[in-house]
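Removed: one protein chain of the complex. Kept in place: all other protein chains.
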Amino acid sequence: MKNTFPESSGRTAKMHGPDASGENSLPSSEAFSAPDRKDYIQAQKASHGRKIFGVFPGHYPRELLWSFDILPVEIWDPPIETSRADAHLQSYICPVAKRGLELILDSRARGLDGILFPHLCDTLQNLASLTAHYLQPDLPVYFFYTPKSTCPAPARRYYIQQTRLLAERLAKRFGPLDPAQWAARSAQALELDRALEALYALRAGGGLVCSNAEFYSFVRQAEYLHPDDFLPRIERFRAVCKGEATGGKRVLLSGILSNPPEILEALDDLGVRVADDDLLNAGRRIPAHAPRSADPWERAAERFFALPPCSTGSSPLKQRLERLAAMARSASAGGVIFWTVTFCEPEAFDLPELRSGLKRLGLPSLVIETGLNSGLSGQTATRLEAFLEMLP
Amino acid sequence: MTFLPAIRYRFMKDIGAPAAMRFAKIGKKRSARPPDPLFAPPLAATRRLKELIGRHYFLSRYAPGAMPVAWVTSGAPVEILRPFGYYTLYPENHSALCGAQKVGGRLCAHAEEHGYSPDLCSYARIDLGHALTGNTPVGRLPRPDLLFASNNICQTVLYWYKILAARYDIPLILFDTPYRFGDAEDGPDLEYMVGQMEAIILQLEGISGRSFDREAFSRTIDLAKETSLLWGRVLATMKTRPAPMTIFDAFAHMLPIVSLRGLESARGYYRLLLEELEERAERGIGAIREERKRLMWDNIAIWPRMREHANLFASHGMAFVTATYTNAWAETTPLLDPGRPLESLAKAYSCVILNHHLEHRLNLMERLIREYRVDGLVIHSARSCKPYSVGQYDIKRLLLERLSIPSVVIEADIADERAYAEEQTRTRLEAFFEALENA
Partner (left out) sequence: MHYAAGIDVGSLSTEAVILDSEARIVGESILETGFHSTRAAEKAFEAALAQAGLPAEAIEAAVATGYGRISVPFAAKRITEISCHALGAWRLFPDTGTVIDIGGQDSKVIQVGTGGRVLDFTMNDKCAAGTGRFLDVMAAKLEVPLGDLGRLSLEARGEATISSVCTVFAESEVVSLVARNHPREEIIRGIHRSIVHRVVSMVKVVGVQGQVTMTGGVALNQGVVALLSEELGRPVRVPAEPRTVGAFGAALHALKNGA
C-alpha cells in the first residue's frame, strides 16, 4: 500500500526542520528566522539610543514614531499567560486585550518609554483609559483616534490634525520633530508598503517558494523590526524565495492575526498554500495604492484612507466582500478561511453576510475561532481538513 | 398613489391609534386592588407612558409610504434628523422591550441560526433575529429608509448598522464622536464633529429632497433641551428620602427621552410625571414602603429580570435611587446652546459617559453617590456591553478605596435571558445584603 502522507508522530501537526513541507520550503531558513525580540529591542536601545514604545493593535502613523527615533513594538499576542489580567477584565473579553494587559502589568513593561493605543474597538478604547489612569499611571500612554466618518473632507482634515497633535506631544518629551527625518521616514514608509505589496503580489501569482509558516513568521517581523533592518530583509527574502511554487489547493485567510501558528503548519502539512490574506496585522494594512502627495502629513493621511476596508471601520460590507472576491480571483484561491479570535465583535458581526456573499459567488468558506497561543486542537484540525476536502 | 398612505397615517394618528389604545385597555384605570405590601401604588403617569409606547409602535406600522422611516441609535443627535420629517424608531429600545418580555433568547437564537455569534451584543442579535420572524411583542419594525447612528455609546452599533445597511440597501449616516481619552481642549475633535454635521445636513437634504429647516431645527433643540432638563429633574426627585420612584421605574420612564426626544409628547409626558413625583416627594410617599438602604445601579438594566429584582430589593428595604445609565440623557444637557446649535450638539453628544475616559466616569459616580446619599452599588457586568463593562472591576475597587462604598458585581446580560445564572447571582446578592446591613 502506498504511503502518500509523511509520518506524523503527534496529534498536532509540527514542522521538523526546513524541508519538512517538501518542495516549498526555504533553502536557508536561518537567514530569515525572526531575530529574538528581547535581544533586538535591547540592542536598539543600547546601540541606537532608540526609545521603545509598546503599540496595541490598530492603525497608527509609524513613520512619525520612526522620525522621533522611537521603535514601535506591536503587542498582538505576547507569549505571556494571563493571570493578573483576569482581575481587571471579564471572561468575555478577547485574548488580545487580556494578554496585552498582562504584559502591561508585568515588570517588563517598565522598560518601555511609552504605550500607544490606536483606537480600534470598545475593549481596547477602555483598556487605554484603564492603563493610563489606573494601572500604569507613571507610564506615558498615548491615544490615537482614527476617523470613521464617511464624509471625506472632515475625516481627512481630522486625521492630519490628529497626527500633528501626536507629533506635538512627542515633541514635548523628545525634542522637536526634525523635518528632514520626517520626510525621510515618510518616504521609507512608502518604500515598505511597496516592498510588501510586491511580496504579496509574488505570492498571489504563485511566484514565491516558501511555507506558510515561514511566510508569516517573516512578515510578522515588521511588528518589531526597525524599517532600516526590515527593508533589506524583505529584499533578501524575495530574492531567495522567488521561484515556481508547486501546485496544491489555494486559500485566502481573513481575520485579525495568524495565531496560533500551528494552524499555518497544519496547512503546510496538508499541502495547502495561503495565496493571499486579509489579516489585520498583515495584508489588511497594505494600502491599496500609493499616496500621490509629497508632503509627509498629507501622505500619512492618504495612506490611511487607502487602507483596505476593515470590520472595525465604516466602509460598507459590500466593499469587504468585493475585495475578498477579487483577491480570490487574482490569487486563484478556491476558498476563504475566516480565522477569528474569540470574542472579537467586529469580525464576528461581518461574517454571516460575507460568507453568504462568497457562497453566492461560488466560494466556500470556513470559520475557525481560536484563542491565542492555544495550539491546534483536534476539532480545529478536523474542521480545516474537512473544509479542504470540500475544495476542488 | 402616494397620498393614500399619507391619509391612512393621518387617520391612524388621530382616530385609529387612540381607539386601538382604548381597545387594548391601555390607559384604563384598574379596579381597586389591595395595597401592595412592598410598593406604593403605581404612578398614575405610567398609564400615559404605556399609551405613548403603544401608540409609538402602533403608528409606526402606518408610516411607510406616508413618511420616510429612520432607525436611530439611542445616542444619535436626532435633533438634526427631525426637521426632515422621518418617523424615527430605536431598535435598541425595541430589543429592550423584547428582553423585558423575556423573548430575547428566542430572537437571539434565530440570529444565531443565521450564523451570528452568541457572543455578540444581544440588542443586535435580537434585532437581526426579529427581522427573520417578525414575532416580537410589538411586531416587526417597519422597514427603514435610512439609518442614523452615532458611536458615542459604542462601536458595536456601527458594526450592527452596517449589516442593516447591506440588508436593506439603504444609506447609513454615521456621526463619529472621537473617544475622549484626555481632558484637553476640544480643538480638532469639535471641528471634526461640526464638519460632519454640516456634511450630514447636506446629505439628508439630498436624500430627502427637502431643504434643512433651520427654524424647525432650533425649535427641536429647545424642545429636546427642555425635555432633557425635565428628565433630569425627574431623576433628581429620587434624592428625597424616601425616594418617590426607583431606578427600576426610571428604566421604564426613560423611553420617551430616548425614543421621542425632540417631540412634544416627550416633554408633555415628563411635565406630568414630574408633577406627580414632586407631589409624592412632598407627601413623603416612598416608592418602596420601607426604604432602609439606598443603592446605585451601574450599566444597562437586566431587562428580563427587572420585576424579580425590583421585588427582591424592595423586600430587603433597598431602593435604587440613582444610575449611570438613566443619568446619561440628562448629564450633558446643560451644554446645549441654541445660539451655537451644531457646536453644542457635538459637545453634548460626545461628552456622554460611555464616550469619556474612566476617571470622568468615576468622578460622576462619586458625585451621584454623594448627592443621592447612596449606601451601596450594584454593578451589572453585561456580556453584551463592552464599553460599559470593561473597567468595572477597577471601578468597584476604586470606589471602595475612595468612598468605602460596598458593591457587588452581577454577571448577566441586558436582554438575553439565557445568560443569567440564578443560583450564583442570588448567592452574591445575599452576601451583598448582609454586607450592607452590617455596614
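In order of appearance the chains are A and B, and numbering begins at 1 in each one.
Just so we're on the same page, a residue touches a chain if its C-beta (ideal position, glycine included) is under 8 Å from a C-beta of that chain, and two chains touch if they have at least 3 such contacts.
Computed from a predicted model, the values in this text were never measured in an experiment.
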Of A:Ser47, A:Ser107 or A:Gln379, which one is in contact with the hidden chain? A:Gln379
Out of B:Arg292, B:Arg307, B:Arg402 or B:Arg418, point to the residue that touches the absent chain in the complete complex. B:Arg418
Per the touch rule stated above, chain A touches the missing chain via residues 1-5, 8, 11, 364, 378-379, 382-383, 385-386, 389-390
Listed in rising order, the chain B residues that touch the chain left out are 109, 112-115, 418
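The criterion applied here is as follows: only the chains that are shown with their structure count from here on.
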Counting in whole Å, what is the centre-to-centre distance of chain A and chain B, each centre being its mean C-alpha position? 38
Parts of chain A lying in touch with chain B, wherever the complex brings them together: 87-90, 92-93, 97, 119, 121-123, 125-130, 132-135, 143, 145, 147-151, 153-155, 157-158, 161-162, 165, 311-312, 314, 316-318, 342-343, 345-346, 348-353, 355-356
Quick check: in the complex, which residue numbers of chain B touch chain A? 114-117, 119-121, 124, 151, 154-156, 158-160, 162-163, 165-167, 172, 174-176, 178-179, 181-182, 187-189, 191-192, 195-196, 199-200, 203, 357-359, 381, 383, 386-387, 389-394, 398, 411
